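So the structure is just underneath, and the comments pick up after that.
Note that one protein chain of the assembly has been removed; the remaining protein chains are unaltered in position.
What follows is chain A.
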Amino acid sequence: MPESLTRAVRWDTVVGALLVVVLLLSFATVDGFGNALNLSFLIGNTLPIALIALPMTLLVVSGEIDLSVASTAGLSGAVMGALWNQGMAIETIIPICLVIGVVCGLINGLLVTRLGLPSLAVTIGTLAAYRGIAQIVLGSDAVTDFPAPYLDFAAGRIGDTFVPYAFLPFLVLLAIAVVALHATPFGRALFAIGASEEAARFAGIRVKRQKLILFTLTGLMASLTGVFWALHYASARYDNATGLELSVVAAVLLGGIDFDGGKGTLGGAIAGVFLLGALQNVMSLKDVSAQSQIVVTGVLLVLSVLGPRVARQIAVARAGRRAAASPPAAKTPTPTS
């Protein structure tokens, strides 16, 4: 009973509940929200955020961040367009794009782990650099004539259901990420690194290696997202996915991943992603301008940093009251003296 009480105020649960409420309200009150086509749009448009949110969650848990993801996605899309224009086969292009993503992530990771630079600064730098390279690669062209089967896969849905084709591979990746973060030694070590890097090192955890792996995976997922983006919107441009990092970081923090590292669950982060996606979908249906949508994202970002702290204080207060209500057990820890 007391345990379920404290769990009830855990922030990721709050976000999950909030997502359900928003969905139910939207079903009931927003015209055009509940039909399968719109829902498949909602999911499809949210997938880029969701894909990058997977490694970003792990990264933020370990106390780091990568703001260059949208630029890596853009670069990946630009390379894809440029190579397609040169007549290369799409089956060759996509692996090349993914390798570029790995290199982008590796560069971030090496700068952070080998030179000891703060990831916030490093990835703001590579955010500009990767986007610049994207523009050099493709200029202001827009490449749209990708092969139909690929476009259909990225934009289509299964029959008349609300499930986009691309949602299925995402679910597989989500499952892998959940297991990696919450059920493997690797994930367990990430929480320790995020909470106290020094103590993690003294416990024999290979901190730098783990971080390097994460940055590399983040680059890989960002480039995969770039490929998906270009196919989903049937348009490869150098400025694809601009500003996506803001949405990803907002969604992840909204989902209760502590910006200082060491806390959070992937379930919470994904709930945060789809909460943000649902709000954006509803705003679009209500003809809210794109600019106003960015304002909402920004406000959510601030709230998401604030929310978990408030929730934690409520939890602490409840724990205090619970302790006051029950007689001290034999094994009551001694107060810190």
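Rule of thumb we're sticking to: a residue touches a chain if its C-beta (ideal position, glycine included) is under 8 Å from a C-beta of that chain, and two chains touch if they have at least 3 such contacts; residues count from 1.
The definition used in the following text is that contacts and distances are computed from a predicted model.
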| note | From the options "Protein translocase subunit SecD", "1,2-phenylacetyl-CoA epoxidase subunit A", "Probable glycine dehydrogenase (decarboxylating) subunit 2" or "Rhamnose transport system ATP-binding protein", the chain left out of the display has the UniProt protein name "Rhamnose transport system ATP-binding protein"
| task | Pick out which of A:Thr144, A:Ser196, A:Ser235 or A:Ser284 touches the chain that's been left out of the picture. | result | A:Ser196
| task | Could you tell which one of A:Gly87, A:Gly116, A:Gly159 or A:Gly204 touches the chain left off the display? | result | A:Gly204
| remark: Contact residues on chain A toward the hidden chain run 179, 183-185, 188-189, 191-192, 195-196, 198-206, 262-263, 320-321, 323-324, 326-329, 331-337
